[in-house]
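Every protein chain of the complex appears in place save one, which is left out.
Per-chain residue numbering starts at 1, and chain names A, B and C are given in the order in which the chains are listed.
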Amino acid sequence: MLEHYLRERLREKGILLMTHIVLGYPDFETSMNIVASMVAAGVDMMELQIPFSEPIADGPVILHANQRSLAAGSSVRRCLDFGREAAARFPIPFLFMSYYNILYRFGVERFASVIKDSGLQGTIVPDLPPEEGAEYMQAMQKHGLNPIFIFSPASSEARLAYVASCARGFVYCVARKGVTGRETRFSDQMDAYLARCRRATNLPLAVGFGVKDRRDVDFLRGRADIAVIGSQTIRLVDEHGPGAVGDFIAGLR
Amino acid sequence: MLEHYLRERLREKGILLMTHIVLGYPDFETSMNIVASMVAAGVDMMELQIPFSEPIADGPVILHANQRSLAAGSSVRRCLDFGREAAARFPIPFLFMSYYNILYRFGVERFASVIKDSGLQGTIVPDLPPEEGAEYMQAMQKHGLNPIFIFSPASSEARLAYVASCARGFVYCVARKGVTGRETRFSDQMDAYLARCRRATNLPLAVGFGVKDRRDVDFLRGRADIAVIGSQTIRLVDEHGPGAVGDFIAGLR
Amino acid sequence: MKHRGYYGEFGGCYVPEILTSTIEQLDEAFCAARSDPAFWAEYVRIMGEYSCRPTPLTYAENLTRHFGGARIYIKREDLNHTGAHKANNVMGQGLLVRRMGKKRVIAETGAGQHGVATATMAARCGFSCTIYMGALDVMRQRPNVFWMERLGARVVAVNEGSRILKDAINEALRDWVTNMDDTHYVLGTACGPHPFPEMVAWFQSIIGREAREQIQRLTGSLPKRIYACVGGGSNACGIFLPFIDDDVELVGVEAGGRGVATGQHASRLSAPGAAVGVAQGYKTFFLQDGDGQMRETHSVAAGLDYVGVSPILADLHRQGRVRFESATDTEVVQALELTMRAEGLIPALESSHAFVQAFKEAPRMSPDESIIINQSGRGDKDIFTVADAFQDPAWRDFITDTARRYANA
Partner (left out) sequence: MKHRGYYGEFGGCYVPEILTSTIEQLDEAFCAARSDPAFWAEYVRIMGEYSCRPTPLTYAENLTRHFGGARIYIKREDLNHTGAHKANNVMGQGLLVRRMGKKRVIAETGAGQHGVATATMAARCGFSCTIYMGALDVMRQRPNVFWMERLGARVVAVNEGSRILKDAINEALRDWVTNMDDTHYVLGTACGPHPFPEMVAWFQSIIGREAREQIQRLTGSLPKRIYACVGGGSNACGIFLPFIDDDVELVGVEAGGRGVATGQHASRLSAPGAAVGVAQGYKTFFLQDGDGQMRETHSVAAGLDYVGVSPILADLHRQGRVRFESATDTEVVQALELTMRAEGLIPALESSHAFVQAFKEAPRMSPDESIIINQSGRGDKDIFTVADAFQDPAWRDFITDTARRYANA
C-alpha cells in the first residue's frame, strides 16, 4: 500500500522526493532515461504525466512539454505501456498524472484496471474535484489504487476535511495559487497553511508547485512529507540535457 | 438694347450663334485670342464665364476649365477687366455668366454698375431663379442690363410664363436635363418643348446644352433664334488649340 | 412652394431652373407628410422596429465624477442602425421617396455614415442607389465605402475641387439635375436648397424630442446646456430644436482642425473666417475668399469638413440663440481617448467635438446642473484615422502583414 511505503521511507529520510515528467517529452526513450537517472539519484516516487491538449492547471513549461509530446505523436496507449515498463523496471511507486478527459475517454474503470495491472499506485487528476469523482473513486477503490486529491491554500477547514475524507495514499498540497512552474515563496504564511493541512488529515502530505532547489526542500522538511519537483526538472532537461537530472536530484537533499 | 440688336441680326441670318468661354482658361491672353477668332468667324454674341469654385450646373468640361482657371490665379477683378476690354474691342454683345455667389460677394448693385460701365449687356446666373432674384433684377433694371433667365423642359406652362415675365433680352432654353457638355438628341420632343417656349414669350429664344455641330444648328433654325455653343469650343481648344475655333464656328452655319 | 425656407436672411432655394418642379414636388410631399400625423407615427414605428429608437440617454457617471461639475448625460445616436444619427434622416426621406413613387436615390457623403445609411435605406426600400464621395474621404473612410458597395450601392469617388464633402454635394446635384424624374437626392444634412434644411431638421428632431422627455424623466428638469457637433448641422438641429423655446443653452461645436489661426479648419460660425454667401443651393455662412470662391477646409473628422452650415443654425447664431465653439483635431483625439476609458463609449470623431467643449465647461458648472452631449455616431468607422492618431504600432504591423499577404496571393 502506497501510504505504508511512504511511511516506511519517511522513517529513513527526513523528507521524500517526488518528481514529475511529461511522457514522450522530448521522446519516450529520453523519458525512460530520465526515469532511470531519477531513480538512481534517489527519488522516492514519480508522477508520469499523460499529455493532454488542454492542461489548464499547468504553466508554460509543462504546457509546452504536453504540446510537444502530442505533436510528436504520443498516444495514451503508449503512455500506459511506458508506465507498465517503468513500474516493472524500477523499485519506486509510480503514479499517472493527467486531466480527467484522458481517463473519461479511455473509460474510468478500464483505466483503473489497466494501471493496476501495470503495477502503478494511483493517479493525480487536477481537474477532478471529489464531488465530480464518484465513478473515479469507486474504480480506484475497487482496484486498490490511490486517488490523490488536492489541498489548496484557498480551501476552508470544512473543505480540507471533505477532501481528506476522499483521499488515499497521500494528499497533494499545492503551495500557492496559480499554475505549475512559477516561483513560490516558502515563507511563514506557508507554515500556517501546512499546519492547517496537517490538522486536516493523517495522510502524508506532498507539497508541489514551485519547489526548485535544496532551500525549498529544506524549508519543507518537518513541515511536509514529500517535496514535489515538477517544472524544474523539465527546465533542466531543456537546458542541459537528461544527463543533468541525476546530480540535480542528488543535490536536493 | 440687346433684344433689338438680336432682332436686327435675325433679319439677316436665319439663326444666331452665341458662344461660351471660361475666362482665364487656359489663360487670359488665350481667352482674348479665342474671342477675337470667334468674332472674326461671325459669332453674334458671347457669354464670358467668371469661374466659380462650385459650378453645379456645369459638366466636366466647363467644370475643369473653371478649376484650372482658378488654380492659375484668375480673380473676379481680372475677369471684369477682361469683359471691359472685349466689349471695347469687339462689336458684338457680351454677357457675363457666373454663379450667384460671385455677384453676391462683389455686391449685386456694384456688379451691375461695373459691367454696365464696361459695356456689357447682361448676365446669366444659372443658380439664381427669379424668386431669389429681386435684388438682382432691380439692379439690372436700374442699369439697363439684361438678366437672362432660363426655361427648362421640366417647367410647367405657368412656370414658363412666370420666368418670361422676369426675362429681358432673350430667354435661355436649356435643351435637356443635366449639366452642360453632354450629348443632346435634337428630336421631335425638342420640337414640342421649343413650341411651348415660343408660346410663353415674345423674346428671342436661345437654346443651349449639347449644341455641337452644324446638324444641331440646322435643327434649331426656325425653331429658335440663337444656338449656344458651350463645351464644344472648349473641347476644341483643348484638342486642337485656339486656332481651330474660327473654322469650327464658320462651319456651323 | 408657399415659402422658400428662409431663416432670417439665410436659406432659400438657389437651384438651376431644371430642378424647380422637382423641388416643388418634394416640398409638396414633405408638407403633406408633415401635416399628416399618421406619417410621423409611421416614421417613429419604423425607427423603432428597424433601428433602435428611442435611443438611450446614458448618464456618464464616471465622466461626471472625473470633472466634478455638471451631471453629464449622453444621447446615444451611436446606437442607431448603421451607427449614427444619419439613419433618422435617411429613413424619413425613404418614406417620402415611396410616397413620390421614385425608384432611385443618390446621396453625398463625407464621413461615409450618410452614405452607408442611404445605401442601407435603399436596400431596405428596394431603390437603386449611387453615392458621391470626395476622393479624399473615400481614402480616409474606406470601411464605410466597402459596406456601401456590399449593400448594393455604387460609390463614385469625386476627384473635383477639394475632393471632400462639398464636392460630393456638387456632383450629387449634377446627377440630380440629370435624373430627377426617377431620382430623389437624399441630402444628408440640414443644408442645401429648401426644403432640405427644414425637412432634415424635422426628421432629426426625433433626437431632441426623445432627449427632452428622457432628461426630464431622469433628472426631473431640463438640462442647463446641450452640446452637439456641427458639420452641416443636422444632428445639432435635431437635438436643439425641440429645446428652442426652453431656458436651455445650446452649444454647437465646429471643427477647429489644426487651429482656427492656421486657416486649416472648418469653423464657419465660431471663427471670423467665414462670410455670408450662396452656394450649393442655399445662403449661409461659407468659408470663402473675397471673390466668393470656397476655401479649402480641414478636419480630422470627415463629416465636419464642410464649407457651409445649416441656414437654420446660421440664423440661430445671428440671433444669439445658439453659441458656437470649435475643437481642434488634437483636443478631439484626447476627448475620444478619455471617453473610451472612462465610459466604454466610442464616439465618432465628429461627435467627439461636442465632447471636447462639454469637457471644457462641465468642471465650472454645478453638480445640480445637468448637460447633454449628443453622441451623433460611433467611432468604429474611424479606425484607420484613430489608429494613426494613436500611432498604434500593432495596427501598422497588421496592415503591413495584410498587404504582404495580398501581394503574395
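Definition applied: contacts are C-beta pairs under 8 Å (C-beta built on N, C-alpha and C of every residue); 3 or more make two chains touch, one makes a residue touch a chain.
Just so it is clear, the model here is predicted, and its values are computed rather than measured.
Although one chain is omitted from the display, it touches the following shown chains in the full assembly: A, C. Annotation: of C:33, C:79, C:111 or C:332, C:79 touches the absent chain (contact as defined above).
Although one chain is not drawn, the whole complex shows that of C:6, C:39 or C:395 it is C:395 that touches it.
Chain C residues in contact with the hidden partner, per the touch definition given at the top, are 48-52, 55-59, 62, 76, 79, 81, 83, 119-124, 126, 139, 142-143, 145-147, 149-152, 337, 340-346, 380, 383-384, 386-387, 390, 392, 394-396, 398-404, 406-407. Residue-level contact of chain A with the missing chain is found at 52-57, 59, 63-64, 67, 70, 75-77, 99-102, 104-106, 126-129, 131-132, 149-156, 159, 163, 174, 177-179, 182.
The rule we apply is simple: only the chains that are shown with their structure count from here on.
Common neighbours of chain A and chain B: there are none. Between chain A and chain B the centroid-to-centroid distance comes to 97 Å (mean Cα coordinates, whole Å).
With centres defined as mean CA coordinates, chain C is found 37 Å away from chain B. Looking at chain B, one finds that none of its residues touch two or more other chains. Within chain C, not a single residue touches two or more of the remaining chains.
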